[in-house]
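Yeah, one chain of the complex is gone here, protein chain that is, but the others are all in their spots.
Order of writing sets the labels: A and B. Residues in every chain begin at 1.
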Amino acid sequence: MSDNIVEIDNLSFGYKGRLLHKGINMSFPRGKVVAIMGGSGSGKTTLLRLIGGQLKPTHGKVLVDGKVVHEQDRHGLYLLRRKMGMLFQFGALFTDLSVYENVAFPIREHTDLPETIIRDLVMMKLNAVGLRGARNLMPTELSGGMARRVALARAVALDPEIVMYDEPFTGLDPISMSVTCNLIKKLNDALGATSIVVTHDVKEAFAIADYVYIVANGVVEAEGTPDGLRQSTEPFVHQFVHGDVDGPVPFHYSAPDYRKDMLRGHDA
Amino acid sequence: MERTTIDLWVGIFAAAGAAALLGLAMKVGNLTSSDIGETYTVTAAFENIGGLKPRAPVKSAGVVVGRVDAIQFDTETYEAKVTLKVDKRYPFPKDTFANIYTAGLLGEQYVGLEAGGDEASLQNGDKITHTQDAVVLEKMISQFLYNKASESNDKKETE
Partner (left out) sequence: MLNAIAGKLRGIGHRIIDRLWRLGAAVRFFGYTLIYSGESFRRLHLTIREIYFTGVMSLVIILVSAFFVGMVLALQGYNTLQKYGSSEAIGVLVALSLVRELGPVVTALLFAGRAGTAITAEIGLMKTTEQLSAMEMMAVSPIARVVAPRFWAGVISMPLLAALFSMVGILGGYLVAVPLIGVDHGAFWSQMQANVDFQADIVNGVIKSAVFGVACTMIALFEGFDAPPTAEGVSRATTRTVVNSSLAVLGLDFVLTSFMIS
């Protein structure tokens, strides 16, 4: 068995002939936290969907636990997905179920455990995210940060080997942000799982990740440990890590010369 | 707890729906009146049945005694062969007269039986020989117009 639980091999993906990814290679070692970073619209979330088998690659392949994801039939795909847990950007809690039932959902769907054991499992997971007391609330009564923690409890309800996080820090206040940050690290260690974190928040990602990929223009622009990337002198990496306004990624959307544009006085 | 109240409501809904279906079948429809119990079958030939339909009532003295079972076209006599199912409780004499009547001016058509004087009763599979056709409105009207026309012609000739 390979050391990498997920491997992305020369992957290309695009809609209607326009490629979003052009030959991406990544590997995710067991037990590590790996961050995939990149600007908005660089196809980071799409990568997660490719790993989860919700999309089929145009070229190349994704291997999960040694199996090619897009070659699986429905049954095989569902078996692979049982090894994965995914935290969606805004939690994606089932709005018609209570917090308790949301966490119990994957357990009820995939096992025939008696109610008392389900209750114990749900309580353990909710306790781990600190929301055991909120079990009877409905998702609409939760704040954004709480909803994401419940979703996290649900994602790890069946102790997955791979946990994927889609923008877990977006729209959170600083406290919720560091709470979530800590949780990801803690759960990763407690479960012995591999975590794949998709984000554009440099500070949080660098704080928890063992390894970081930076994606831009459909390719892996840079990769390395957080420390390594911080030291990098490459202009793009420097701009991305430090959030400079102008650099290889220009501030201006491509436009004709400013002076000429102003002097012309009309658009035609 | 919530689930049990939902179950209750769904139960009420299903029961009410089933009751409505049953009500439609019994009270509104003719499911109850259609099975008249045991019947015997007789046939009758008509030159013209008008708008008579299968399942139309068979009445005698205004009482429903049976139903029209089937209507066929006899290719030998070029007549309509109407099969009637009559309740076993109502025997009719052999020389019973079968008419096709219309209920009201525009109502549906039914078969009327008028008992004759024969001592022997109609048996299963017998044929009623005395029949009278349905009144066809168009025929009546054209006859009327024809008569009128010939009347006026007569008048013209006498003038």
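Everything that follows uses one rule, which is that a residue touches a chain if its C-beta (ideal position, glycine included) is under 8 Å from a C-beta of that chain, and two chains touch if they have at least 3 such contacts.
Given the structure is predicted, the values throughout are model-derived calculations rather than measurements.
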| item | value |
| --- | --- |
| Candidate in contact with the missing chain, chosen from A:64, A:84, A:99 or A:184 | A:84 |
| Candidates A:95, A:116, A:233 or A:254 - the one touching the absent chain | A:95 |
| Subunit B residues touching the omitted chain (full complex) | 3, 6-7, 9-10, 12-14, 16-18, 20-21, 23-25, 27-34, 55, 57, 64, 104-108 |
| Contact footprint on subunit A, counting only the chain that is left out | 49, 52, 54, 77-79, 81-82, 84-86, 88-90, 92-95, 105-106, 109-110, 151 |
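The criterion applied here is as follows: only the chains that are shown with their structure count from here on.
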| item | value |
| --- | --- |
| Approximate Å spacing (C-alpha centroids) for the pair subunit A, subunit B | 76 |
